[in-house]
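Of the protein chains in this complex, one is absent; all others appear in place.
Let's turn to chain A:
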Amino acid sequence: MSATVTGGPSHAADGPGNATGPSHVTGEPSAPTGGPNNPRSTVNRLSAENVTLAYDQRVIAEQLSVEIPDNSFTVIVGPNACGKSTLLRALSRMLKPSEGRVLLDGQVIQSMPAKKVARTLGLLPQSSIAPDGITVADLVGRGRYPHQGLLRQWSAEDERVVQESMAQTGVAELAERYVDELSGGQRQRVWIAMALAQQTPLLLLDEPTTYLDIQHQIDVLDLCAQLHEEQGRTLVAVLHDLNHAARYATHLIALRGGRVIAQGTPGEVVTAALVEEVFGLRCQVIDDPETGTPLVVPAARRARTEAKAAAPR
């Protein structure tokens, strides 16, 4: 079985604070501290080196380099079409870079056996289809695929992990329900449970809160924070909402036009100047009264139009 599995609540000890050595962009990202359990403490487990990402002929990003700090909850933000989902696809080997390489544990990700990658790195994509008439327990059970083989199709360990994953995501009571009967928020929890059943130390999520109402958005993000803090998993998420990103992330990567504009802790990245640079939006950044993290308050319409009139670009 997999020797790569970290996790189990006992790793929780040091919480989110251990996550990153923040580095503001300009130049090489200095190697952040590795996870406490990682023997190769100077190199992070997942990184992209000078990758060029393109669909057919359409180039999304060129010479892009990104490091995912171990044990962080990294959130990738940026305006629409900045390449954030594309970057996530490259990191999860759904998209092969036309140049450069994505490294997982020091190896080029494309060169690794598919099941081995799947035991190390999980992905919750945006496009997932629940097959007709599948129950929650069955769907979550499919997350065990990379741990199974032709002769070892359903071990006691599989059973245990599926129960555990459903318990962690709070869908254990739904185990026998059909997935297509569930609400959007419940369904997203079920998909997360499936990804958890994969037991990967790294988990990538592509816009996990899209199409959910505010309560369920927070619900899913709380769940992510819990997985990160209590189990020491490294999470990478693409999020649309900058305020959610600032509140939950331990490490932020801000992209624009396929380039990293800034990265570091939310406190370092989310400033009025950077928001304007990345999103082209004038705003104030204040302290979130609940958490003290940065909170983006867009400037009033009048202030923005006046500013535009005063300083036309």
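One rule holds in what follows: a residue touches a chain if its C-beta (ideal position, glycine included) is under 8 Å from a C-beta of that chain, and two chains touch if they have at least 3 such contacts; residues count from 1.
Here, contacts and distances are computed from a predicted model.
Enquirer: Just go with whichever of "Iron chelate uptake ABC transporter family permease subunit", "Sulfurtransferase complex subunit TusB", "Glutathione import ATP-binding protein GsiA" or "Propanediol/glycerol family dehydratase medium subunit" UniProt uses as the name of the absent chain.
Expert: "Iron chelate uptake ABC transporter family permease subunit"
Enquirer: Of A:Gly83, A:Gly122, A:Pro266 or A:Pro294, which sits in contact with the chain we cannot see?
Expert: The missing chain is touched by A:Gly122.
Enquirer: Which residues does chain A use to touch the chain missing from this display?
Expert: 92-94, 113-119, 122-135, 137-139, 141-143, 145-146, 148, 150-156, 158-160, 162-163, 172, 175-178, 195, 198
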